[in-house]
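Excluded from the complex is one protein chain; the other protein chains are retained at their positions.
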Amino acid sequence: MSRADRTILTAAGSIDRRSFLQLAGLTAGASALGAGLAGGAAAAEPFRIGWVRPTTGRLVTSFNPLYMGGVMAVEEINAAGGILGRQIERVEEDDEALPSKEPGIVRKLRGAGIHYVVGPTGSSQSLSSIAATTAAKMIQATYAAAAEAGDGKRYPYHYQLLFNTDQQAEICVDYMLKNQGLKKIGVLQENTAFGEQATASTVKYLKKAGVEPASVQVYPINAPDLAAYVSNLQKAGVDGVIAWIANIPNAAMIFNTMKSLNWFPPVTGHSGLFLPSLFELVSPEAVKNVYGTYYKSFTWNATEQPGERQVAFAKKLAEIPGAKNNEVNIAASPYYDFVYLLKHAIEQTKSFEVADIKKALDSTKDFPGLLGKVSFTPENHSGIALADITLASVSSGVDKRAMGCMRERAPGL
Amino acid sequence: MAASVAKSRGLAGLLVQAALVVIVLALPLALDPYGYPLFVATQLGVYVIAAIGLNLLAGYAGQVSLGHGAFIAIGAYATALLTVDQGWSFWLAALAGVALSALMGVLMALPSFRLSTWYFAFITLAFAQVFEKMIVEWRGLTKGFAGVVGVQPPSVFGHVLEPAGVYWLVAIIAIIGFWLVNNLVRSRFGRGFVAVRDAPAAAQAAGASPARLKLLAFVIAACFAGVAGAFFAVQKTVVTPDDFTAEFSIFFLLTVVLGGLGTRWGPVVGALVFFLVPELLTGLESWRMMVYGAALLALMLFAPHGLVGAARSLFDRLRPKQAGQTTQPAETVQPQGAHVERPAISGLSLEVKDLRKSFGGVVALGGVDLSVAPGTCAAIVGPNGSGKTTLLNVVGAYYRRDAGAVLLGGRETKGLSPQQIAGEGLGRTFQTPRLLGELTVLDNVLLGAFRRERASLPGTMLRLPGAMAEAERLRAEAMELLAFVGVADRADDLASETPHGHQRLVEIARALMGGARLIMLDEPAAGLSMTELDRLEQLIRRILALGATVVIVEHHLDLVASIASHVTVLDRGVVLASGAPQAVFADAAVMAAYMGERALNEQASDQLSDEAAGEVARPRPVPAKGA
Amino acid sequence: MDIDILARGLVAGSLYALVAVSFNILYRPTNVFNFAQGELVMLGAMVFASLATVLGWPWYAALIVTLLGVGLLTLLIDVVAVAPVLARSQHGTGWVITTLAASLIIANGVNRIWGPDPIVVRPPAPLTTDTFSLAGMTVSAYQIFLVLLTVILVLAIEQVYRTRQGKAVLAVAEDREAALLRGVNPLRLSRWSFFLGGAFAGLTGVLAAPVLYASTGLGPALLLKGFAAAAVGSIGNNRGALIAGYLIGVTEALGAALLSPGYQEAVVFLLVLCVLLVWPHGLFGRPFARTV
């Protein structure tokens, strides 16, 4: 997609409305069918879910696609008759992707009598939001990779349906040390809660393997130029970089700097690096050695192919114009699975009460999610298993087999 | 009649204010205590607290700070980190935050002593930006971008405050803060702030140190910001660097400007409009900032005094004009003030020896000697550019002398600041009157008493009885002095709307109010009408009669001849002649200096020579200057 | 410490010097310091990037349109936000607020149009940003070009002030009223200076884009560093701005290398503060004692 197209998407609101219309059209038939089945429940009050995402501010473009999977799930469920006959209604709140906005938004949702929340996105934003929802006993799934967010004792009402920083760090460290046989590992980290936790995990696993990081560079996400950080890594003699970068502009600056320095060490990082918009800012050769953590079910290698359900999901995404070029982010988002898991728990308990739902969620075992098998215990709210996670190559995004959201696993995985 | 109108208006104002307080405090009863509106109301209260402080700093003291957000950040971070990480109680943590913020206020004040307004504005903007960067960079302390999460509300007597309790706390602090600052701006400190902003030289002449007043304004503003920051942390429960961007700081200044810089209600109105309107207009979203920008631009162009200023001028326009309010020629009202009794003044002597001053190679004073006995009137005359005003400025320490001695009452003044010299009993007026146009005539006279007033800062802010009694006493004395100089009827007029002739008299009253024992008058007669001139002469005679010493720089030679006992003629920075007026004016060289070499001296001496008495001192020949 | 710091410092310093010169152009006839200047530089970068990279225009056409566009917008700022305030009071500081407001409008307007994502701008051929080693420094052809061009541009701007109109601008700067009495119309010169200063800011944005990316976040940092260069080099003094720009760029690079890149702003801030506290009129200002 050209930049001009994306510019249109940037205009707040337009992206959703248009893609919703598409979704609605797609599922219109099913909807009529569902309504018929639900019968008298048509008059039932809608089931309202708080929907926290930025519609203004710096991160609108990066964050909005992450919610499309969730929107798809809502539309699918509503078309099929809703949950126990109640239609799901999304109550939108704009957090501008600012952590400081979250407590106010939770107050707003709480005031509106809402007990279930999707979002926010970003570890800093999420941890800020979770602190408030925990106190208010609201069930929530955020897009927070920080391992802390999956701590069921600390945040008993928050459920993490994505790989966390511990898991990602373990995969990355393993790859660098065992698969690549490297010893001088550098860490490049954005200065966010995600970056902090990911680096802490990385250092932890490196030390476990008896390796000290050769250099740790922390950059502010709003810095106009990141060359200094990259050259610091190079000067430290690093031969592999574990990079915790969650946004494309930063990634572009980093990879372009590497290119201008003619330095191409293996880089592993977060799935956010898969966004095709990176290719608009960086030439493909600059990212040939770059890998991101990803869900096994969405990857292929010489012997294995992606899962059937995932392929079907990819085909569906191809029908939605707004999804184009954001397929990876839509796929890797926890919101699709969360909405379905919520439906599952409600239907299991036949209740919309928070206490009942929490009990059901806490005993989830091998729920078949799009991203992997999801399991929770009252203590462990990090639902994805290590076995479902892998590393995939960024440059395979231009491969035909990618279908938008598929990627080729890193060599040797 | 006018007084009763004012009183009833004051009463109405009081009622309105009381009603507002009741409404503000009753808000939680009407709103869902856990709901969003109360959340917004609490936040608004926090902003109002910060804006009140900034208004004092930027509005009254004239220090345009674009770094106010940094002070709020200090309060917020200190509170958040000390409560969350260290387990301190909110109250202790908030106190530490306010103290740190005040400390930073002291540091921020330092550049303001040296830099001009907008240079300083830029430095503060840079500071705000750097401060935000440092919050991010010092992530070991501040947790970087992630911020501090989970700030708990304060507890009172072991009772954790619910949202409504936090609201009440914030509201009460905002109301008290409003009251305190109002008391402050109506005190000598407030007059001092305005003087620092509008006429620093007048502040110094009144014995007020601009540097100290700026420092005070900074510290008070920083304390308010620190308090606001503490509640910011509590109210949001999360503190992140994103909250304290340079933009946030700019918004605070814009808030105060929008409301009306240097007006009492400006910060309240500004914060309400700036932060509440977007909550009401959610549809505005990303247009918000552009709309703000455009509104601000329009406001600066069409209503430079903000919303409050615009409302006031609209009110003034709608109100029927009261008779006698407009500026009328000074002649029409003529209280002579001769009947007013004043206590005697023990005049100071002035001794100037070989005083030298040059500006970038141009000699303004080339070794001037002058001696004025206590209780006498000495005049300094000379053509334009001869160094008369420079002499006054060097004596008053507004300029640093290059060499020479200045003895005031026998004491060398070297090293003293202008305000210290004012405190020694040196009063002065300026060639163009330096009055504070936005204050009343009475307030302008009261400014003179800045150094005499003893009431402490807490005393004035809290309106303690001692401070109030002193203020009342000084007010009465200022009225008396206005009567003495003959403009008592103008006491409540704005100085800017007072005729020129009266402004000169007000300046003299201000100097007397400061307890001046030696008054330097710089061309007091310039621009006066005949009758005003007459009154000026009478006034100077009465001041002399009280015992004060007067040094007058003047071109009206006959005024000089009639009141001065000693005349010094300056020409190109040196004393051309000095002695009794009759003798000096009879001197041919003097007339030459005034009217050209082959001057009209025949005529002048014709008239004066009959009475000529005393020797004319001729210190040294005039050095030929030039190519 | 390595010599690369020098290269990085000179490149950044060139940009700061250019911003400072664009400040000076506006400042000379008006004594106004445009707080929107940083956003004008940003706008220049964004317009050029959109035309050259996104729409694929030839670079010279994109350059001309950018300079004209930013210049005209700056002229508009003068007409709408600065001249009316100055007409009310020549010495007031109302323009601090109005130019800040203009800055807000531009920054948010640009954000609405382009969004927050950066655009890569490649330098015109044959220049590239690929680095090579030169005397132990890692530099690119574009970086060398940028540093040289900056010096040339500053000297060229100084030549503008050797023309009669340029001398008139200096005259207005020195004594507005005296200039009036010589038949100079300061309003007209202000307009021209705003246009020229705006175009120069746009040019700075164009030149900065290949080094920094064109992004809507460029403004504030360039505003403050440009101010720092102008203030340290004495406001109004273009050669001073050039030297101060390099001084600040190198100081910043040193701070980044010796402490941490996160400290570079703080290091620059301290440098500027110290210089201004000792020399309030900058390093190259004439001590100008005006007697009142």
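Read from first to last, the chains carry the letters A, B and C; within each, the first residue is number 1.
Note that contacts are C-beta pairs under 8 Å (C-beta built on N, C-alpha and C of every residue); 3 or more make two chains touch, one makes a residue touch a chain.
By our rule, contacts and distances are computed from a predicted model.
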* **Chain not present in the shown complex, as UniProt names it (candidates "Hydrogenase maturation factor", "Sarcosine oxidase subunit gamma", "Branched-chain amino acid transport system ATP-binding protein" or "Phosphoribosylformylglycinamidine synthase subunit PurQ")** => "Branched-chain amino acid transport system ATP-binding protein"
* To do: Please work out which displayed chains the absent chain touches and list them by label.
  => B, C
* Structure fact -> Where C:3, C:156, C:180 or C:274 are the choices, the one touching the absent chain is C:180
* Structure fact -> Per the whole complex, from B:111, B:278, B:383 or B:515 the residue touching the absent chain is B:383
* Structure fact -> Residues of subunit C touching the missing chain are 164, 167-168, 170-171, 174-175, 177-185, 286
* May I ask you to list the residues on subunit B that touch the chain which is not drawn? => 327, 383-385, 496-497, 499-500, 523, 525-527, 529-530, 533, 537, 555-559, 572, 594-600, 603-604, 607, 624-627
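Just so it is clear, only the chains that are shown with their structure count from here on.
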* Structure fact -> dist(centroid_CA(subunit A), centroid_CA(subunit C)) in Å evaluates to 41
* Asked: What is the distance in Å between the mean C-alpha positions of subunit B and subunit C?
  -> 35
* Just curious, how far off is subunit B from subunit A if you go by their C-alpha centres, in Å? -> 58
* To do: Going through subunit B residue by residue, note those that touch at least 2 other chains and give them in order.
  => 133, 136-137, 286
* Structure fact -> So subunit C residues touching two or more other chains come to 112, 221, 262
* Asked: Once bound in the complex, which stretches of subunit C touch subunit B?
  -> 33, 80-81, 84-85, 88, 93-94, 96-98, 100-105, 107-109, 111-112, 220-221, 224, 227-228, 231, 260, 262-263, 265-266, 269, 272-273, 276-277, 280, 287, 289, 291
* To do: Spell out the residues on subunit A that touch subunit B in their complex, using ranges where they run on.
  => 12, 55-57, 94, 98-100, 102-104, 107-108, 110-111, 123-124, 127-128, 131-132, 190-193, 195-196, 218, 220-221
* **In the complex with subunit C, residue positions of subunit A that touch it** => 2-4, 6-7, 10-11, 58-61, 218-220, 222-225, 227-229, 231-232, 248-249, 252-253, 256, 259-262, 277, 280-281
